[in-house]
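First the structure, which I've put down as C-alpha coordinates, then a few questions once you've had a look.
One chain of protein is taken out of this complex; the other chains stay put.
Right, chain A next:
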(Lines give C-alpha, C1' and ligand atoms only; values in the text may rest on other atoms or scores of the structure.)
Protein backbone atom coordinates (compact mmCIF):
# COMPACT_ATOMS: atom_id res chain seq x y z
CA UNK A 1 0.00 0.00 0.00
CA UNK A 2 1.86 3.04 -1.25
CA UNK A 3 -0.60 5.69 -2.34
CA UNK A 4 1.93 7.65 -4.37
CA UNK A 5 1.31 11.22 -5.37
CA UNK A 6 -2.30 11.85 -6.23
CA UNK A 7 -2.94 13.11 -9.78
CA UNK A 8 -3.98 16.74 -10.29
CA UNK A 9 -7.39 17.51 -8.82
CA UNK A 10 -7.43 14.39 -6.64
CA UNK A 11 -6.78 13.35 -3.06
CA UNK A 12 -5.58 9.93 -2.00
CA UNK A 13 -7.56 7.71 0.34
CA UNK A 14 -6.22 4.76 2.32
CA UNK A 15 -8.46 1.89 3.39
CA UNK A 16 -7.43 -0.13 6.43
CA UNK A 17 -8.71 -3.44 7.83
CA UNK A 18 -12.45 -3.93 7.17
CA UNK A 19 -12.55 -0.90 4.84
CA UNK A 20 -9.87 -2.49 2.71
CA UNK A 21 -11.77 -5.79 2.68
CA UNK A 22 -15.02 -4.09 1.68
CA UNK A 23 -13.55 -2.01 -1.15
CA UNK A 24 -11.05 -4.70 -2.15
CA UNK A 25 -8.51 -1.88 -2.32
CA UNK A 26 -5.89 -0.52 0.00
CA UNK A 27 -5.69 2.88 -1.64
CA UNK A 28 -7.10 4.94 -4.50
CA UNK A 29 -7.44 8.53 -5.68
CA UNK A 30 -10.71 10.45 -5.58
CA UNK A 31 -11.76 13.80 -7.01
CA UNK A 32 -11.04 16.83 -4.82
CA UNK A 33 -12.33 18.92 -3.22
CA UNK A 34 -14.93 17.26 -1.03
CA UNK A 35 -16.42 18.47 2.21
CA UNK A 36 -15.50 16.08 5.04
CA UNK A 37 -19.16 15.77 6.10
CA UNK A 38 -19.99 14.52 2.57
CA UNK A 39 -17.16 12.00 2.32
CA UNK A 40 -19.21 9.04 3.52
CA UNK A 41 -22.00 9.79 1.00
CA UNK A 42 -19.45 9.92 -1.78
CA UNK A 43 -18.04 6.55 -0.75
CA UNK A 44 -21.53 5.07 -0.36
CA UNK A 45 -22.25 5.95 -4.02
CA UNK A 46 -19.12 4.15 -5.09
CA UNK A 47 -19.45 1.20 -2.69
CA UNK A 48 -23.14 0.65 -1.83
CA UNK A 49 -23.57 -0.56 1.74
CA UNK A 50 -20.20 0.65 2.98
CA UNK A 51 -21.68 3.41 5.14
CA UNK A 52 -23.67 1.14 7.44
CA UNK A 53 -21.38 -1.86 7.31
CA UNK A 54 -18.04 -0.12 7.74
CA UNK A 55 -17.88 3.67 7.82
CA UNK A 56 -20.34 4.27 10.67
CA UNK A 57 -17.81 3.02 13.23
CA UNK A 58 -14.59 4.21 11.53
CA UNK A 59 -12.07 6.83 12.53
CA UNK A 60 -11.24 9.22 9.68
CA UNK A 61 -7.98 11.09 9.35
CA UNK A 62 -6.79 13.82 7.00
CA UNK A 63 -3.03 14.15 6.63
CA UNK A 64 -2.47 11.91 9.68
CA UNK A 65 -4.78 13.98 11.86
CA UNK A 66 -7.97 12.55 13.39
CA UNK A 67 -11.13 14.40 12.35
CA UNK A 68 -14.37 14.24 14.31
CA UNK A 69 -17.36 13.54 12.04
CA UNK A 70 -19.59 11.98 14.70
CA UNK A 71 -22.97 13.75 14.45
CA UNK A 72 -24.22 16.58 12.24
CA UNK A 73 -22.71 19.22 14.51
CA UNK A 74 -19.36 17.46 14.82
CA UNK A 75 -16.35 19.80 14.85
CA UNK A 76 -14.93 18.80 11.45
CA UNK A 77 -17.94 18.28 9.15
CA UNK A 78 -17.17 21.55 7.34
CA UNK A 79 -13.50 20.78 6.79
CA UNK A 80 -12.65 20.64 3.08
CA UNK A 81 -10.52 17.78 1.78
CA UNK A 82 -8.26 19.34 -0.82
CA UNK A 83 -6.20 18.21 -3.77
CA UNK A 84 -3.15 16.27 -2.61
CA UNK A 85 -4.53 15.49 0.87
CA UNK A 86 -4.18 12.00 2.29
CA UNK A 87 -7.34 10.62 3.88
CA UNK A 88 -7.43 7.37 5.84
CA UNK A 89 -10.44 5.24 6.77
CA UNK A 90 -9.60 3.35 9.97
CA UNK A 91 -12.11 0.82 11.26
CA UNK A 92 -11.67 -0.28 14.86
CA UNK A 93 -9.76 -3.56 14.99
CA UNK A 94 -10.78 -5.43 18.11
CA UNK A 95 -9.23 -8.87 17.93
CA UNK A 96 -5.89 -9.77 19.39
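Operating definition for what follows: contacts are C-beta pairs under 8 Å (C-beta built on N, C-alpha and C of every residue); 3 or more make two chains touch, one makes a residue touch a chain; residues count from 1.
Here, contacts and distances are computed from a predicted model.
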Omitted chain, identified by the protein name its UniProt record gives, among "LAME_0H04940g1_1", "Adenylyltransferase and sulfurtransferase uba4", "Signal peptidase complex subunit 1" or "U6 snRNA-associated Sm-like protein LSm1": "Adenylyltransferase and sulfurtransferase uba4"
Missing-partner contacts on chain A, residue numbers: 1-2, 16-18, 24, 26, 52-54, 56-57, 59, 61, 64-66, 68, 70-71, 75, 88, 90-96
